[in-house]
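Below is a structure I'd like to ask you about.
Of the protein chains in this complex, one is absent; all others appear in place.
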Amino acid sequence: MQQTLKTIALSLALGIAAAGAASAEPVKVGFAAEPYPPFTSPDASGNWEGWEVEFQKAVCAEAKLDCVITPVAWDGIIPALTSKKIDIIIGSMSITEERLKTIDFSDKYYNTPTGVIGAKGVAFDATPEGLKGKTIGVQVSTVHQDYANKYFGENGATVKEYQTQDEANNDLAAGRIDAVQADAIALDAFLKSDQGQDCCEMKGNVKDDPAILGAGVGIGLRKGEDELKAKLNAAIKAIRENGTYDTFSKKYFDFDIYGG
Amino acid sequence: MAADTIINWGLLALEPPGWGGVLLRGLLNSIQIAIGGYAFGLLLGVGGAFGKLYGGPILRDLMECYTTIVRAVPELVLILLLYYAGTDALNHVLNLVGIGTVDISGLAAGIFVIGVVQGAYSTEVLRGAIKAVPAGQIEAARAYGMSPFKVMTRVTLPAMLPYAIPGLSNLWLIATKDTALLAVVGFSELTLVTRQAAGATKAYILFFCAAGALYLALTLVSNVFIKIIERHSRRGFVEQS
Partner (left out) sequence: MTDVTPPDVTTHAMAILPEDLPTAGSFFKPHRIVLLLIAAALVFCIVWFMRWDWLPQYLPRLGYGIVVTLAMLFSTSILGFLLAVPLGLVQVTGPWPLKALASGFCTIIRGTPLLLQLWLLYYGLGSIFPQTGIRHSFLWPYLRESWPYGVAALTISFAAYEGEVMRGAFAGVPAGELEAARAYGMSRWTLFRRIWLPRAIHRALPTLNGETVLQLKATPLVATITVIDVYAVISKVRQDTYITYEPLLLLALIYMCLTGILVVAFRYLENRIPTRGA
């Protein structure tokens, strides 16, 4: 009887796994399942919209890949990639030395400065001295977390880590923290929102440190998938050259997000 | 955001720009995972309970380890471990057996992790229930020359059901609430879509309360069915006051 039971249990486990097995080949595009305007944010019909969603569509179309959007938790996005739950990351992920030890990146597809925002009426600037004694919010597993810990945390500021950017912005609006460090474009989108307009203002960009902040944002992929990497690089190059990139970028930004 | 109305009910409308439809789809996902995980857990539980009661010493000890670990480690930790490592390990095993890797969807992974957790709980509930079945009934079935499998399906399972139902119905309610933990791994069930909706609209209190109402409705509706099933299963029992 034990044998029967074991067989039943095993076949069931396999059955469920097999039922979940999708037909082969589509590329699963992972990005963080959270609002990160203007790059990715969910809309009321359950779809995702934003600059990065358009970028993803353009790249997949150019590279003739059958892409499926697969939202995952940001703090688990690299394990999700290495355990093959997703195949590529298009999630505003900066290319850094640290990450390159674990995963691979395509060429960069945008590069923006890093800013700090804070409550209106409290004057300070985005320097270690200005943030001394203040609490600064960052998103976990980001270059901003590393930067804030090194430059502000070791100089008398408290660094508070949030699972999503949205939570950090929210706690700034609620007054629980004094400042938020993040991508300047994402912060700008927040400052333009109703909530951000009421509470906060830009305090300036931080001093660049390419070793931590990286050299722009690239598509993350598993190591050793050189064929896919070449395809993605070619696609990024193509949409840059044929004007597609500029067309959809103009809908969101009045400057060149690709950076120098 | 207009300050004249504190609550903007329009945000809950079923059609965009309202987020009601998204919430309901999230609820549907939650229910799917709860049903799948519960059923998978029940099967694991039947196997586990019989293994614990009638299995050899080694099987019994392995089952004991399984239930002890699940009962001592927080669900959230188990879910993370199973979600990242469990599906990976399953693929390794399948590879070794020679079936080749399968592409495990988020839904299947969710059902798998909830099922493994529920399996340990239902093992314990069912073991208690089987022990409550008078031993004479099972002995009588054996004396008739029934095969062990037949004893299980014809006598043990039906006879223990009334004893198991209160515990099993509680486990169902727990399964529905445990699905919320999948929000932490980014699965689009009710709690996560609620947070996305709240984050996008900044109407936190409205959406969290709406999701709470949906979960509560699920519990209350379940309770009605549980009452019916309990009454049905206790037919022929002497009412105890």
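Letters are used for the chains, namely A and B, taken in the order the chains are written, and counting of residues starts over at 1 for each.
Just so it is clear, a residue touches a chain if its C-beta (ideal position, glycine included) is under 8 Å from a C-beta of that chain, and two chains touch if they have at least 3 such contacts.
Predicted, not measured: the structure shown is a model, and the values here were computed from it.
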Pick from B:116, B:155, B:171 or B:197: which residue touches the chain that isn't shown? B:171
Of B:13, B:28 or B:216, the residue touching the omitted chain is B:216
Considering the whole complex, which of B:46, B:155 or B:198 touches the chain not shown? B:198
Selected residue (touches chain absent from view) among B:13, B:28 or B:76: B:76
Sites on chain B contacted by the missing partner chain, in the whole complex: 57-58, 61-62, 68-69, 71-78, 80-81, 84-85, 120-125, 128, 132, 162-163, 166-167, 170-171, 173-174, 177-181, 183-184, 191, 194-195, 198, 202-205, 208-209, 211-212, 215-216, 219-220, 240
Interface with the undisplayed chain - residues on chain A: 75-76, 78-79, 82-83, 98-99, 101-102, 140-141, 145, 160-163, 167, 170-171, 173-176, 198-199
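Just so we're on the same page, only the chains that are shown with their structure count from here on.
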Using the touch rule from the top, collect the residues of chain B that touch chain A in their complex. 1, 16-19, 21-22, 25, 36, 40, 43-44, 46-47, 50-51, 54-56, 59, 80, 83-85, 87-88, 90-91, 94, 99, 101-109, 111-112, 115, 148-149, 152, 184-186, 188, 192-193, 195-197, 199-200, 202, 204
Report the residues of chain A in contact with chain B in the complex, numbered from low to high. 1-2, 4-6, 8-9, 12-14, 16-22, 24, 32-35, 41-46, 70-74, 76, 79-80, 83-85, 164, 166-167, 170, 193-195
